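With one protein chain held back, the other chains of the complex are shown just where they sit.
Per-chain residue numbering starts at 1, and chain names A, B and C are given in the order in which the chains are listed.
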Amino acid sequence: MLLFQSILLGLLLGGLYALLASGLTLYFGIMRVVMIAHSAFLILAAYLAWWMHDRIGVDPLLSMVVTVPLFFAAGVGLQRLLLTRLRPATLTMMSVLLTFAIALTVEGLLGYAFTGTQRRVQLGYSSASFEIFGARIAVVKLIAFVLAVIALSGLYVLMKRTRFGWALRATIQHRDAARLLGIDTERVAGYGFGIGLATAAVGGTALSLDTTIYPSLHWHWIGPLMAIIVVGGLGSVPGAAAAAMVLGMAQSLLQIPMGTTWAQTVFYVALFATLAFRPQGFFGGRLAQRF
Amino acid sequence: MSLATHELRKAFGGVTALDGATVDFHPGKVNALIGPNGSGKTTYFNCVTGMIKPDSGRVTYKDRDLTGKAPHRIARAGLGRTFQLCRTFPRMTALENVLAAVPHGGLRSFRTRSDIERAMSWLTRLGIEHLARSEARDMSWGQQKLLELAGVLMAEPETVLLDEPAGGVNPALLDRIGTLIRELNAEGRTFVIVEHNMDLVMSISDHIVVFDRGRPIAEGPPSVIRSDERVLGAYLGV
Amino acid sequence: MPNASKRILVGTAIALLAAAILVFPSLAPNPYILSSGVLVLNYAVLATSWNFVGGFTGYISLGHGALAGLGGYATGLLVVKAGLPSFAALAVAALLVAALAVPLGMAALRVRGASFVIVSIALVLILLLVFQSWASFTGGSRGLVVPRPFDLSRPEHHRVFYYLFAVLLAIAVLAWWLIDRSRFGLGLKSIREDEDKAEALGTPTFAYKLIVFVVSAGFTALAGGLYALWFGDLDPVFQFSILTGSYLVLMALLGGVRNLFGPVAGAILVGTALEYFKVEYGDTPLHLVATGVLLALVVLFMPDGVLPAIGDLLKRLDRTKKSSIREVTAAELAEQRKAAV
């Protein structure tokens, strides 16, 4: 019963991880950039959802109407205005520093605007739940999960079924070759970043439904997310999604015998083990060998 | 027998870059590796020098198996290489660039008199000794090509692999590089050269290997290759 | 400039720097200023230690704060649990951390760039988790109290540790200088410039990176351990903070990673600024913003460091000097930068 409950919770959590990790993978695939600020934007989106609910009274879900386009634009801007300025030779290192700096800035601004106090969206259905085979699922968690699944499916369709998706995949696989095929890789890269950041907007909204947020929360997300993309094989979106589900589930299940804190270490153990024994990751992704 | 490969294979995802490349290079000669774009020449170089691990096959040098060895071990075994788009250490001086090729010796100073003299003699021989104290990033393309070569030679390799030594250099420099290769070869060094400039290849090579689609399709002295129909076919796409 | 007079100048500069550091305690008007001096020196040692990896190989670690924290905790635990004398514990702790750096480095350095940064950040986060959770051993969030090594009044305590940090700084700088002029150092620098190329020239890049990472970890742990003995109270939240690592990066980048005294200058600059703004304006989350913006500016516009950039600028202004290729292109580079802005 506890086991089944934990599996359900792990599944719900894994969905959110999968969505966020796929955004992170997208950046890496496009530009070989480890985007440390991804989770800072996640928290920013959650704050915006909270703020709109708290001050204007709209449902957090509606905040996506604003945050998704906003974040898309921010992503495009980030890529075109900042990252392209870095020297290609030191791009990987310097981009980490740059996005790290952005994360600090976002965290600081959040702290300045909203103070360090923990915030939580209070909804009429916050504590509502329903029963399924003896386990209970909270409504807000299910909404968050469904949101993640929809966003992921959307991403999948976009990548596999559209011309833009084809251009994006070509850019990820071989930038020079894509350019020879007449793809404007610069523009594609910018839009790719936009999409990545838009996933953070969706994720942040989902997050705001069920957890408390505070400015430095993003550090607790970026660690697991980085572990997930390495385990999944840097640059492989399906790999990241699979790794996210597996690790999310593992965390949830390990909480039973080990407790909350120790269960979190599963991400880092997986990260170190992957780098030490199988740096190309467990779910494909040949990019990892060189990075 | 010196450098040789046996059935070397390498695929990237679905694309086969090397498809069973079996080649013997002639020791003490200037060997050339030619072929159309995308025929796998650079991948071949990378597999031989350990920058890429082949999927299967073997690389041997003087009867030693070098397959899958780390690049620095292969370099120590006597194989020196240059890169397709010339690579130097941009924020180090020319002298330091050359000294970096000295087999490393812990905390001893890298500025020993004998090393500096040797490095300067290579810079002098390549005609860029006046730039010894300039950083590589401040040098012209041609100067950097010469600097890269000086660095490789400083390590005293018996076999030198050059990836497009003529790429992007002016005719005067081209002549100098050609002459230099012949001179160095006369001193006993084996060369393997990937090159698109057919005039250079035909004028300096003793032995030519032609690659197409990841494997050799013809080999022989320039006179033979010049008239080989398969080679023409590969280049013209017939 | 002829070599001999240049040497005299450099020598004078070092002597001045050393003198300034040495007389500081007698000039400090109160123990508070002295304790700030200790903090700044601690930062200077940490930034110099960071620079063994960051400056030589170009691998940027955001996790050195965690290595320092580990050094501090190891020292503290060895004193408290194993009953070692303070400074023996410090030495053993540094060795332990250096030993731990071997497997860490093997995981982080086998592949290039990004993984190293990921591992360095993960190190901070996992150590924070472990040291908080393993309360029975580390004291957890109750903290760990490290006994004072000497029975001194507080101002004297600060003075003694000020000199201890100064000695450690001298050793770290000396070690950096030794490596800088060695063949080993040249190999490391060639890795920074072009790792493939270095390897093709016969440099065992992995071994070199690993060795220098271990040396760096050792010095970082020494600084962390000395801090623990000085400060006395360790708390996982503050010992394993991601901010410490970012301050170190900022200091080193600001001062210039390719210079012997770059990180020291950066540490004095940033450390003093931190204290100053704290005292004058108190603290708001804006210090995070300032750190972030400063770091971004340095990364975007002056990746070689602010002091070196100023040096270049002055050199360019000084047109009476003989014109070398270097200067012409420095001018061109600056033009390009301007155009890019």
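In this section, a contact is a pair of C-beta atoms (placed from the backbone, for glycine too) under 8 Å apart; a residue touches a chain by one contact, two chains touch by 3 or more.
In this section, contacts and distances are computed from a predicted model.
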> According to its UniProt record, what is the protein name of the omitted chain, chosen from "Acyl-CoA dehydrogenase", "Phosphoribosylformylglycinamidine synthase subunit PurQ", "Branched-chain amino acid transport system substrate-binding protein" or "Sarcosine oxidase subunit gamma"?
Replying inline: "Branched-chain amino acid transport system substrate-binding protein"
> For the unseen chain, which displayed partners does it touch in the full complex?
Replying inline: A, C
>> Touching the hidden chain in the complete assembly: which of C:Val264, C:Val289 or C:Met302 does that?
In response: C:Val264
>> Please identify which residue in A:Ser39, A:Thr199, A:Ser236 or A:Gln255 touches the non-displayed chain.
In response: A:Gln255
>> Take the complete complex as the reference. Which residues in subunit A touch the chain that isn't displayed?
In response: 1-2, 5-6, 9, 13, 111, 115-118, 120, 122, 126-129, 131, 136, 138, 141, 210-214, 216-217, 220, 252, 255-256, 259-261, 263
> Which subunit C residues touch the hidden chain?
Replying inline: 1, 6, 9-10, 12-14, 16-17, 19-21, 23-24, 27-33, 35-36, 39, 129, 132-133, 135, 140-143, 145, 153-155, 157, 180, 189, 231-233, 235, 237-238, 256, 258-262, 264-265, 268-269, 272, 275, 278-279, 282-285, 307-308, 311, 314-315
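Following the convention adopted for this analysis, only the chains that are shown with their structure count from here on.
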> Which one chain sits nearest the middle, judging by mean Cα positions?
Replying inline: C
> From the centre of subunit C, which chain's CA centre is farthest?
Replying inline: B
> Could you state the distance in Å from the CA-based centre of subunit B to that of subunit C?
Replying inline: 40
>> As a quick test, compute the distance in whole Å between the mean CA positions of subunit A and subunit C.
In response: 32
> With chain centres defined as C-alpha means, what is the inter-centre distance between subunit A and subunit B in Å?
Replying inline: 44
>> If a residue has to touch 2 or more other chains to count, which residues of subunit C qualify?
In response: 194
> Among the residues of subunit A, which are close enough to touch at least two other chains?
Replying inline: 89
>> Help me check something: in the complex, which residues belonging to subunit B touch subunit C?
In response: 49, 51, 70-72, 75-76, 80-81, 83, 87-92, 96, 99-111, 131, 134-135, 137-139, 151-152, 155
> In their complex, what parts of subunit C are in touch with subunit B?
Replying inline: 178-179, 181-187, 189-190, 193-194, 196-206, 208, 258, 324-326, 328-330
> So in the complex, which bits of subunit A are touching subunit C?
Replying inline: 28, 32, 34, 36, 82, 85-87, 89-90, 92-94, 96-98, 100-112, 116, 215, 219-220, 222-223, 226-227, 230, 234, 259, 261-262, 264-265, 268, 271-272, 275-276, 279, 288-291
